[in-house]
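Would you mind keeping the following structure in view while I ask a few things?
Here the complex is missing one protein chain, while the rest keep their positions.
Lettered A and B in written order, each chain numbered from 1.
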Amino acid sequence: MDKPKIATASLAGCFGCHMSLLDIDERILKLVELVDFDKSPINDIKEFTGQCLVGLIEGGCCNEENVRVLRDFRKHCDILISVGDCAITGGIPAMRNGIPLEECMNEAYLSGPTVYNPNKIIPNDKEIPLILNKVFPCHEVVKIDYYLPGCPPSADTLWEALVALLNNKPLDLPYELIKYD
Amino acid sequence: MSKSLEQVIKDICEECGKDRARLMDVVNAVQKEFGAVSSQAMDLIAKELDIHRVEVESVVSFYAFLSPETKGEVVIRLCNDIVDKMRGVDSVAKAFEQELGIGMGETTADGKITLEYTPCIGMCDQAPAALINDMVFTYLSSDKAREIVKELKKHNDPKKIFARSGDGNNAHALVRSMVHNGVRKKGPVIFAQREENGGLKKALSMSPVEVIHEVKNARLRGRGGAGFPTGMKWEFTRAADGDKKYVICNADEGEPGTFKDRVILTEQYELLFEGMTIGGYAIGSDEGILYLRAEYAYLYPFLQEMLKQRREKGLLGKDISGKTGINFDIRIQLGAGAYICGEETSLISSCEGLRGDPKTRPPFPAQKGYSGSPTTVNNVETFCCVARIIEKGAAWFTEIGSQGSPGTKLLSVSGDCASPGVYELPFGVTVKDLLQEVGAEDVRAVLVGGPSGQFIGPEMFDKTICYDDIPTGGAVVVFGRDRDILKTASEYMEFFVEESCGYCTPCRVGNVLMKQRLDDIIAGKGEPADLDYLQELGETTKLGSRCGLGQTSPNPILSTIKNFRPDYEKLFKENEEGMNPTFDIKSALSDGEGIAGRKSVIYTE
Partner (left out) sequence: MAEQTITFTIDGVEVKGKAGQTIMQAADEAGVYIPRLCAFKDLTPHGSCRVCVVLVNGRPQASCTQPATEGMVVESETEEIQKHRRNIIDMLFVEGNHFCMFCEKSGNCELQAQAYRLGICAPKYPYQFPVRDLDASHPDIFIDHNRCILCGRCVQASRDLDGKTVFEFVNRGTEKKIAVNAEAKLADTDIDISDKACDVCPVGAIIKKHIGFATPVGRRLYDTEPIGSDIEKKN
């Protein structure tokens, strides 16, 4: 029988949650026995090859490409999980949500104290995904089945969650594993 | 040259006995004099009253009619209640804006005129209406609005635009108002012929305990909406420990769609003062406070004069009606624009010169109310009922109305009907009969009890208006066939969001979230699961809220989910599975597309 497949993506995140997944250390060997990885930065598969059991999403949606990827995940994953505070709350990138977009761009590319940009160019190429008015938590864009909070969620949290879901058990995190930092 | 800010504030504070508890009077006076309670004024007031500046700021920032920024010499407050909207207030607003060259919430460049919206000012039967300073302008149209502005530009004095007095005491020299009473139906209790002060005379011949017994035997319940048995409230207040006790009349009629107390205050004030005096006698109090909402400030000089006349007649003051040792007097406390102050403990806070936050209960006002003393707070209409009960006897009263709800009820009827106005009807009247009486046909919904009451549809029109069936503090708003019930519900939620004091979490946040999701649904971004979401959110808000506001504010949504569910369901569209319908990629990209100067190639349509 084929192994169940999982997929992962980092949207507007810092890859810290993916690092945390790697932090499961030697258990990663067990994980590879349990599942195959489909679309994921870990194996660099760019597009889905088929339906997956579990999708792990790191980061919220700050641009149109994030939305496209997230919707693609929703279509291809039976269980979709928001992993980490950015996916769940928008996180650090969402600190811009109270500031008008134009001001953000100016601060980032023109007037910020550490900006070096002698030609005063704000990057704008059709290859660059358009930025959204604000950063959206994933569940405000698609339906999310489970949430693993943390910045990042600990390796144990990720491990516990995956093992439970792969064994068809309800995901019920113990007190020590629900953390927002 | 006029007196300096410092001197004026000093005078105002001195006039109020430098009493911190009179802070409302102080800030109201300063606002009136300077069009603002400026930062500098706050410092001066704090100094004069020996309190902290932030305490003054705390109060000033709470009330809608007070402002730290200077407003125009003339402030036009256009009422944007639903009924005014049904009657075309939007075109009136546009006319004001065009003619003044400013938007809502703005002041003309010369600093003369401020234009803003205000919630229900108690004139729904003569909407659209506006307050221009203290003066009420009714039956507005865009033409009238233009005329008013033209006149104001000449002299900036609303008093000079006075057209024609309303009926009854609206024509009294001290009122001079264009308001109409609109009493459509007089009943046997409030608007009947009666013996002047007959109730008071009789009360003074009884013992206080007998008076309370009579009120209890009449099974009188509060007319403001909550329906607490009046006799019991008085009994508790009388029994409570304390040398000093207070009688407070709640004339902060703020429930949108309610205006019956305005008519009592204009025409039956004697009955009201009589009832308050009887209350004082019954509970053993020598001091009454009439808390008058700021929107009714045009009645203030008149009521002051009427109190003075009662004093001169020996009906107020020392040894009332010649009865030695029976003292009672009434002062008027003006509010400053806050719906929440209709809640009795908020009203007490406001009388004490505080923010209109509700107080923690227990202790209840009957135990510890105004300045920590036992206090009874009753509605205007309730006091009137008391005076009549004592005059005619409990048995007479219980003959009127229904089994569980004796007496009559004043109903303020407005909206889609031929004869809006005040109706005094016996309890137990069916909604159907009421609608016939007011000339309402082809009715889609009736809002009974105002937004904190419930929306009912035709299948419920056989129900009766009384405490055990459909209770109401007096508001009845009729909605005709073509009205959009959900948009109306959303407008009422907006009202609650604006008027929540923000003290407790469920009310402060819950109402915002409920309105947000309702608006999503109205915008076509809803799904069936939203109904469960709203239901649960409404239940948490009701269960968790600290006072009556949050305990009833979800009603526009909860009662429409219950009684107008198809209105919601027809807005739900088939959504792509797994996607969240509230997310709208087009609007999420609007700024980004504008800044980049290109359109999305991923989301093209």
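Here is the rule we use: a contact is a pair of C-beta atoms (placed from the backbone, for glycine too) under 8 Å apart; a residue touches a chain by one contact, two chains touch by 3 or more.
All figures in this text were calculated on a predicted structure; none of them were measured in a lab.
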Which residue of A:38, A:64 or A:85 touches the chain not shown here: A:85
Residues of chain A (touch criterion as defined above) contacting the omitted chain: 82, 85, 88-92, 94-95, 97-99, 134, 137, 139-140, 144, 146-149, 151, 173, 175-176, 178-181
Positions on chain B where the hidden chain makes contact: 39, 43, 52-55, 57-58, 61-62, 338, 340, 355, 360-362, 497-506, 508-510, 512-513, 516, 533, 536-537, 539-540, 543-546, 582
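In the analysis below, only the chains that are shown with their structure count from here on.
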Approximate Å spacing (C-alpha centroids) for the pair chain A, chain B: 50
Chain B - residues contacting chain A, complex: 578-580, 582-583, 585, 587-593, 595-598, 600-603
In the complex, chain A residues that touch chain B: 63-65, 67-68, 71, 74-75, 80, 100-102, 105, 124, 126, 128-134, 136, 139-143
